[in-house]
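Of the protein chains in this complex, all but one are displayed in their positions.
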Amino acid sequence: MIKASIIGATGYVGIELIRLLQKHPRVELNELVSNSRAGSKLIDVYPQFRGSQVADYYLKDLSEFEVKDNDIIFTALPHGVSQNIVAELFDQGVKIIDLSGDFRYHDTDLYTEWYGIEHNFSELACKAVYGLSEFNRSAIKKASLVANPGCYVTASLLALLPLVNFSKADLSSIIIDAKSGVSGAGKSLKQDLLFTESYNTMKAYSPGTHRHSSEIEYILNRFLEQSYFQSEFGSEFLALHNFNSANNQKATVLFTPHLVPVKRGIFATIYLKLNAESSKEELTELYNSFYETEKFIQLIPDSLPELKYVAGSNYVQLGFRYNKRTDQVIILSALDNMLKGAAGQAVQNMNIMFNLAEETGLEATALFP
Amino acid sequence: MIKASIIGATGYVGIELIRLLQKHPRVELNELVSNSRAGSKLIDVYPQFRGSQVADYYLKDLSEFEVKDNDIIFTALPHGVSQNIVAELFDQGVKIIDLSGDFRYHDTDLYTEWYGIEHNFSELACKAVYGLSEFNRSAIKKASLVANPGCYVTASLLALLPLVNFSKADLSSIIIDAKSGVSGAGKSLKQDLLFTESYNTMKAYSPGTHRHSSEIEYILNRFLEQSYFQSEFGSEFLALHNFNSANNQKATVLFTPHLVPVKRGIFATIYLKLNAESSKEELTELYNSFYETEKFIQLIPDSLPELKYVAGSNYVQLGFRYNKRTDQVIILSALDNMLKGAAGQAVQNMNIMFNLAEETGLEATALFP
Amino acid sequence: MIKASIIGATGYVGIELIRLLQKHPRVELNELVSNSRAGSKLIDVYPQFRGSQVADYYLKDLSEFEVKDNDIIFTALPHGVSQNIVAELFDQGVKIIDLSGDFRYHDTDLYTEWYGIEHNFSELACKAVYGLSEFNRSAIKKASLVANPGCYVTASLLALLPLVNFSKADLSSIIIDAKSGVSGAGKSLKQDLLFTESYNTMKAYSPGTHRHSSEIEYILNRFLEQSYFQSEFGSEFLALHNFNSANNQKATVLFTPHLVPVKRGIFATIYLKLNAESSKEELTELYNSFYETEKFIQLIPDSLPELKYVAGSNYVQLGFRYNKRTDQVIILSALDNMLKGAAGQAVQNMNIMFNLAEETGLEATALFP
Partner (left out) sequence: MIKASIIGATGYVGIELIRLLQKHPRVELNELVSNSRAGSKLIDVYPQFRGSQVADYYLKDLSEFEVKDNDIIFTALPHGVSQNIVAELFDQGVKIIDLSGDFRYHDTDLYTEWYGIEHNFSELACKAVYGLSEFNRSAIKKASLVANPGCYVTASLLALLPLVNFSKADLSSIIIDAKSGVSGAGKSLKQDLLFTESYNTMKAYSPGTHRHSSEIEYILNRFLEQSYFQSEFGSEFLALHNFNSANNQKATVLFTPHLVPVKRGIFATIYLKLNAESSKEELTELYNSFYETEKFIQLIPDSLPELKYVAGSNYVQLGFRYNKRTDQVIILSALDNMLKGAAGQAVQNMNIMFNLAEETGLEATALFP
């Protein structure tokens, strides 16, 4: 059994990790750390765990936590806070999957530019492996520290990365119009997250300037810099896809997130210009070459994604339309922000790290109706 | 492996049965029958099953269906329609769990009075075993035909049945104010089930005259007629609880359902007068004597039920308050209408019938957030 | 023109008062006081007022406020806070409509018992006139201080008061099962008011012990003590209805509120036992005798109330069912908690105080769809 602990166990991502790991057939949940609720019984904070294997767990303070009993630690903490704790854990030689934004950039100056926070562990950041499971397996397998991508970025990259290998794609023209359920904002007490403020309404926020623009762009461009792949984004991948990065482009992304009144889910509508005529068939073949054998990616060129078909599952639905009239591609990507967008992908990465079948503990079908 | 088929596979209860049974470690899903969608692939009707074991299933017409390959059949059909199909299947010697209202009354005149429909199989109705798992295990174990209770009734009976054995309870004064999520109404195309008609609003319907009043009352009274227990509601139960049915009362129920804008869930608020002073302690002891060892019943005398803590799971949360000022008990009962209120309890009953651990395939924790 | 100011202008009730008063043909909105947002422009806090007459208003601190320029002041403040401010304003001789709970009880010991707060102005509390418009017009007309009832209480009393004059009603058996939209809880930053916590779920709170139990009971009993009416609840009312208070009963109320995921609305389902057989006709006549000429009370004995038919309006829908089988009456009452349950009734009371037609500024039809 893999001994696992969660630091930041009472945030929404934390409890989603608990929900998944308590049923994972190869995991033994060790400690649940939550400084804000230390000393409480888990079920007094989250009654839904009554009747489960963790019903008797108490939440601990980080100061009481011992690294040595663990094979892996999940850190589900706010960015800025996470880097210090991760660095300390890392020094004690345990595997870590970090769900914050702190280790997603090797270039920590870029991190500082977009997050407005100093990064004190640039060297460690360069050792972190980007945890987009489907594109980085070989590196994840060997990783000590995985930087788990967020929900917006996962939805966007899974839709866009195949196009990086498509010479007709104009990567300077990417527009991502993303819609998020409210749980993605976490449980902090902000007025605009109140039911009365966010029910029966919707809005955009940070149009064009949200920090996840930079993460999407950064990862796309790391893919485009082919040399990079050798070291991290796997060589097996390059071989498989006969990757060409044809036109020495640099990807530019305009990203606008929206808040919609649903609980779970990211729905991304992505627009991209083509340099030459294409076809549904050509695009289907392109996407198939990446995703045909992927367990969690449902390519549905003949229908359209919808949140209700993925919420509660680790699946991603990907649809697209080639618009001949304007020579554009519209890609639609839907996933559950708590699962494939956070805790689910983290468990998927853990499975990769421990040589388990990738879907272990992640087999749930979406909860519909 | 238990070979199981579902007739009525594309209603909301039907697809919830599919969702549960495809992951059930001891079940092999055989046929999915849906006359309305016969010939379609399941995932073309319900795309959430992509990637699952049933992804390649086709929906069949009932005329193509063969009983003999099955150990058990689930019928999830409208009342009135179900009785004929169940009767035909029963004659072919297969075990059946019927999720309609057609076999819930041994007294078919009462059925006709409340449903406004003739019952053509009175004899078969008397053979049907009432599928309230926690109270009727021994009979369910031996049953050929189980009449699975509905969502309102399960929520109400689990809250009320312990009081049947409480001499201070005035059973003539029961008031049930029940609130249902919209999925409970199924997917028929009625105007008041449109999003625009049922979002951001709520209403009562059939106040005091809904047919489930009669089912709740009928089952409560069958319990009170102690003799009855010998044959159906189990003798082991009587012995266990030193059942007294003290005061020869007859239960009378005033039941008012409401439609609230949530997807899944029944929340019942139940009011009952006491004949004598009681206490939180006495009531806790009473409920504990029934539910302490029950896997799916969460007795929470110190907190209060909430739909989000059960939706997505087979659990029932039961809370209560003794109101000294008015000598009344308020019992609060929350469950997921698709799970413990329908498909979940059906699978629980199947587990009982096939001597499996009752929670097999039903271990999911509520999906929250 | 009536010069009016609002103290507590940026709470949800405060902005509903602004919304109503800025369009009121006989009112000139004077000052908007909000200590928490003093110095801000109203539209920077609540952008929906762009384009309206108050678009240029700034929010003031209470210390800057001068009573003398006003004919009437609306106080929309938390209980406990309100009493001190109201007392100070009252001494300066201005008419006040207070929307808090602080002046709803003449018996301030009862207030303290249920609110857990000292009352420093018992004498003033006894001068306050209870602002249930339909039942207390003559007193409101002469009042200097009106204590505006809350949403739960208005929905309940309008449903129950006619029964006070019905000798068959067993007033010791009143059960009120009330459901509230989330806006009723105000905009304070509490975790259970977050969208993610209160969407797609529901719960009961304070079952049987909520402080509004006491207000409903208290007012019902003041009605039953006939003598009281002479002084406050109007003599014209007594004459009109040939009030008998037949059986020297005392009303007892068991009240359980619920939080449902809608924005605006109170839906109360009220249960009451009768001492003798009655009929739909008898009850219709009883209710008609009270409400036939009431502009804002829609008696609908042949259909059923629903929030969507009142939300956005000052109307109350009242339905009822006589349940012959159990000799009970079920009364259903629906209103908009921001309008008839708060700001709307406050404006109605202002209209009464200033001899305007009661519906002035309150003519809006419910916003549906």
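Each chain gets a letter, A, B and C, in the order it is written, and its residues are counted from 1.
Keep in mind that, in the parts below, a residue touches a chain if its C-beta (ideal position, glycine included) is under 8 Å from a C-beta of that chain, and two chains touch if they have at least 3 such contacts.
Just so it is clear, the model here is predicted, and its values are computed rather than measured.
Engineer: Can you work out which residue in A:35, A:112 or A:328 touches the chain that's missing from view?
Structural biologist: Final answer for the missing-chain contact: A:328.
Engineer: Please pick, from A:154, A:196 or A:278, the residue that touches the omitted chain in the full complex.
Structural biologist: A:196
Engineer: Given the contact definition stated above, which residue among B:18, B:99 or B:182 touches the chain not shown here?
Structural biologist: Reading the full complex, the residue touching the unseen chain is B:182.
Engineer: Return the single residue from A:252, A:275, A:289 or A:360 that touches the missing chain.
Structural biologist: Candidates A:252, A:275, A:289 or A:360; residue touching the omitted chain: A:252.
Engineer: Give me the chain C residues in contact with the hidden chain, please.
Structural biologist: 12, 15-16, 19, 22-23, 46-52, 183, 187, 199-200, 263-264, 295-296, 298, 300, 303, 306, 308-310, 312-313, 315, 317, 338, 363-369
Engineer: Touching residues of chain A against the unshown chain: what are they?
Structural biologist: 175, 177, 179, 196-197, 200-205, 207-209, 252, 254, 256, 258, 260-265, 267, 269, 271, 304-308, 311, 321, 323, 325-326, 328, 330, 332, 334, 369
Engineer: Could you please point out the chain B residues that touch the chain left off the display?
Structural biologist: Residues in contact with the chain left out: 12, 182-183, 185, 187, 189-191, 193-200, 261, 263.
Just so we're on the same page, only the chains that are shown with their structure count from here on.
Engineer: Based on mean C-alpha positions, which chain is nearest the centroid of every protein C-alpha shown?
Structural biologist: B
Engineer: So chain B and chain C: same face meeting same face, with over half the numbers shared, or different?
Structural biologist: Over half of the interface numbering overlaps between copies: same.
Engineer: Quote the value, from 0 to 180 degrees and to the nearest 5, of the angle by which the CA atoms of chain A must be rotated to coincide with those of chain B.
Structural biologist: 180
Engineer: Averaged over CA atoms, how far is the centre of chain B from the centre of chain C? Could you give it in whole Å?
Structural biologist: That pair's centroid distance is 40 Å.
Engineer: Of all the residues in chain B, which ones touch at least 2 other chains?
Structural biologist: 200, 263-264, 306, 308, 369
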